[in-house]
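All protein chains but one are shown in place.
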Amino acid sequence: MTEVSMKNRKKMYGGRWRGVKEFLKVYRKNKLGMIGLILIIIYVFIAIFAPYITPYNPYEKTGKPFIPPSPEHIFGTDELGRDIFSLTIYGTRISLFVGILATLLSAVIGSAVGILSGYFGGLIDDLLMRITDLFLIIPGIPFLIVLSVILGSNIWNIITVIAIISWPSTARLVRSETLSLKSRTFIEAAKLAGATDTYILTRHILVNVLPLISASIILTITRAIILEAGLSFLGLGDPTKISWGTMLYFADRYGAMFSSNPYYIIIPGVALSVLGLAFVFVSYAVDEIVNPRLRTRRLR
Amino acid sequence: MNSENNILLDIRKLRVYYVMSTGSVKAVDDVDLTIKNNEVVALVGESGCGKSTLAYSILRILPYPGEIISGEIIFNGMDLTKMDEEELRKKIRWRNISMIFQGAMNSLNPVMKIKDQLMEAIIYHEDAIEDVDAAYLKAIELIRRVGLDPDRVLNSYPHELSGGMKQRVVIAMSLLLNPRLVIADEPTTALDVTTQANIIDLLKDIQREIGISILLITHDLPVVAEIADRVYVMYAGKIVEYADIYSIFKNPQHPYTEGLINSVPSLVEGKLRKLTIMKGEPPDLINPPKGCRFHPRCPYKMDICEKEEPPPVKLKEGHVANCWLHVKR
Amino acid sequence: MVLGLYKPTNGKVIYKGKDIFRMRRREWRKIRHKLQMIYQDPYESLNPRQKVFDIIAEPLRLNKLYSSKDEIYDKVMGVMESVKLVPPEDFMIRYPHELSGGQRQRVAIARAIVTEPDFIVADEPVSMLDASLRASILDLLLGFRDKLGVTYLYITHDLATARYVGDRMAIMYLGQIVESGQIDELIENPMHPYTQALISSIPVPDPEYTRKKKRIKLKGEPPTPINPPKGCRFHPRCPYKMDICEKEDPEEINVNNGHMVKCWLHIKK
Partner (left out) sequence: MGLREYTIRRIIELIISLFLFSTISFIVFRMMPGDPSSLYLEEGILEPGMREAIRHMLGLDKPLWEQYLIYLKNTFTFTFGISFLYNKPAIEIIFSRKLLNTLALLLTSHGLAIVFGILLGVWAAWRRGKILDISSMIGAFILYSLPVFWVGIVMLLLFSVKMGLFPLSGTITAGVTYSNIFEYMADYIHHLILPATAITLIRLGGDYLITRNTMITIIGEDYIKTALAKGVPEKIVVWKHAARNAVLPIVTWVGLEIAVIFSGAVLTESVFSWDGIGKLIYDAALWRDYPVLEAAFFIIIFVTLLANFLTDLTYASLDPRVKYD
């Protein structure tokens, strides 16, 4: 109706990002969380600008094999004389890509299954949970080995395969959160106001479940990154791409352990572990904020 | 009449904070409180005002990250805040001061039988008990005293009993070692009305029979009216008024006490009782208001209330209110 | 159940002469917003991820009661003012966790009255709140009765509050109404042994009065409604139990002027 109300409406929608801002304000106080976040930003930066950072083309022989660290090659060279530093920099790309994409995929499947199962209950719940349990029992790596052999070794297959074995735990978590949300009265209130199931699922359940399980989703990234490296280490990685796991595979295979350049083994592993740790830190910080065990609802 | 030897527990200038990175929650701030022998003292306040924290600090079982910052808790001439942990455990906890926790549902360990939970208090106080068998008989007798069947109850797990039964078990447990003071933290909330009445009667009878002191912590004024001898009113971490039970209800002197008492509907008076509507909400205890903590909600606010904390004013023997209204200048 | 969320095994809920479980969907959709509910726990009844404005506007949007955004906006603002969430501009962009318990309950009330209902079920709306806040919430509810003519079904275990807010009262034991009537009449002259026990066990905030009062003690604890006792459901705990109570369920009788009681003691044979 009036100008006043239009102005106020703007103010109201202007508040849309306030939740995010507030979250960041609290997050910034968490030291481990900030360390993790900064590390991740550095890794992302490295992954994007890899060609500008690396001194050598990682695919080319630039020195003698197994040279120990020297001013030209700060971490030495591999069995083909390629620069370890450049290889490691390029490896960042695969780890981040696979880790994040596989996690997203598994989060989508897991959330969908978990929400539907928890919300509708009954037969749907029984069926979906039986399927989830079946997938939970599958031993991950042995299964991955078989699947990689069937599907072949390329990066998309690796992502799919990691998502397949990661989603059941997300599904279980989402289901239990959905169940506890479902029993809260605001869901009943929405039904009373005439909301449909789809409306409740998206506007009430999903928006509440995702923050609660965000910490565990972030943790899945660490597991996915380690899984990718594990697969590549077994020689099942994408042979056309440089990955830390593949580097370790060749390092192990060509006896880097006995060579004069043990950095060939150490550097990719450190890169891998630090990235994993960064996500663990972020997950921990998010968990402290979203699911504070200390801040009870009503402190007496 | 107020001879020093009659005082059982004397809390002086107690401060208890929850120290956190975001700021300290000043849950108990400069609190004085005394309990005499054979007396029921009620500590009344709303949720979050620090009354349970006060109870936890007496037995030194504060949850993380609570800390006693300063002050003394004198029991029988001993300062509990400075006592060695092992001595406190052996001489004070349960043997002299026992506690009934808010919601008996959660104060019994779900994976242990009632029998074992009762006996525990006895076993770990060997020096207090000469004969474990006699102690066991005492436990049976107490269970019977609170109106339960020992054969059925002692061998049960907590989840096999109803809420009222668990509350009775907890009361029996609190009396095992003949303590001199029982702290009862909201002993009747979460129980249905008729059970609640039975539990109040039970506490009242037992108190008279064996002559113990009770510190009753509650937000429920009608319950207080029924059982207490004296009342302390707590608001935002501070004691604002204390007096004997009749003075508090008939002649409250602090605006908060007055508002609190007049905001409770009465079954007898029904619609005839005009309820006071208090404005605002209790403050958070990280940044409590300056001056008198009640001033933002007080209908009689003066300028000084915003600036300076009111001193305790003695209105008559045993009736003290911390309010500028009563300070003569 | 009164509000059509769960279907009954038997019986009817009649609103303005019609059984709501027999209504057609379209018809039900049209009147649904006239029946509202206020819940006990304001920490559970508001979606933590919705802003106050959206919480209150949701029933309007879902029932398509207004067509334009401005109309909805004005309505919500008006309602927020009437529940004293002022200034509304400040409150409407907040999330529930930024509000205190009392403010949350005001939001819940605003949401219930925004559709201008005739009938509101209030399920223990003040039992989770601090004593100093209860009176103001009760006052608010009573205000809407006077101003908007709302009818309340006030569910509570707190008889003192019930007497303060209510006109008529029904006492329920194990899923059955055992006594009902005008509230003052019921409290001053209770006829069912359960009502008598209940009233005698309520403490009164007056030390002199409450200490003189005699109390009727009940045996045992309420059994579960899954397997209620035969006959009168109250007989195992009743101090006046007769033989017939174990066998037959008493009829409800009218003792005087709408005071109904369901007890063999008052049935003349």
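Here the chain labels run A, B and C in written order, and each chain numbers its own residues starting at 1.
The rule is short, and it goes like this: a residue touches a chain if its C-beta (ideal position, glycine included) is under 8 Å from a C-beta of that chain, and two chains touch if they have at least 3 such contacts.
Worth saying up front: this structure is predicted, and the values here are computed from it rather than measured.
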{"item": "Partner chains on view for the chain not depicted", "value": "A, B"}
{"item": "Residue, one of A:42, A:100 or A:136, that touches the chain absent here", "value": "A:136"}
{"item": "Touch with the omitted chain, as defined above, among B:102, B:253, B:266 or B:322", "value": "B:102"}
{"item": "Touching the absent chain when the full complex is considered, from A:53, A:201 or A:226", "value": "A:226"}
{"item": "For chain B, residues in touch with the removed chain", "value": "56, 59, 61, 63-65, 85, 89-90, 92-95, 98-99, 101-103, 106-112, 120-121, 124-125, 157, 159, 170, 173"}
{"item": "Touching residues (missing chain, whole complex) on chain A", "value": "32, 134, 136-142, 144-147, 149-150, 152, 169, 222, 226, 229-230, 233-234, 248, 251-252, 257-258, 262, 265-266, 268-269, 272-274, 276-277, 279-281, 284, 293, 296"}
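One rule holds in what follows: only the chains that are shown with their structure count from here on.
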{"item": "Pair of chains whose C-beta contact count is the highest in the structure", "value": "B-C"}
{"item": "Farthest-lying chain, centroid of Cα atoms versus that of chain B", "value": "A"}
{"item": "Inter-chain centre distance, chain A versus chain B - centres from mean C-alpha coordinates, in Å", "value": "49"}
{"item": "Residues of chain A touching at least two other chains", "value": "298"}
{"item": "For chain C, residues contacting two or more additional chains", "value": "101"}
{"item": "Residue ranges of chain B in contact with chain C within the complex", "value": "46-47, 162, 164-165, 192-198, 200-201, 219-223, 225-226, 245-246, 249, 256, 259-261, 263-268, 270-271, 273, 275-279, 281-282, 297"}
{"item": "List of chain C residues in touch with chain A within their complex", "value": "3, 5, 29, 32-33, 35-37, 39-41, 43-51, 53, 58-59, 62-63, 69-71, 73-74, 77, 89, 92-93, 95, 101, 111"}
{"item": "Parts of chain A lying in touch with chain C, wherever the complex brings them together", "value": "1, 5-6, 8-9, 11-12, 15, 18-19, 184-186, 188-195, 199, 203-204, 207-208, 211, 297-298"}
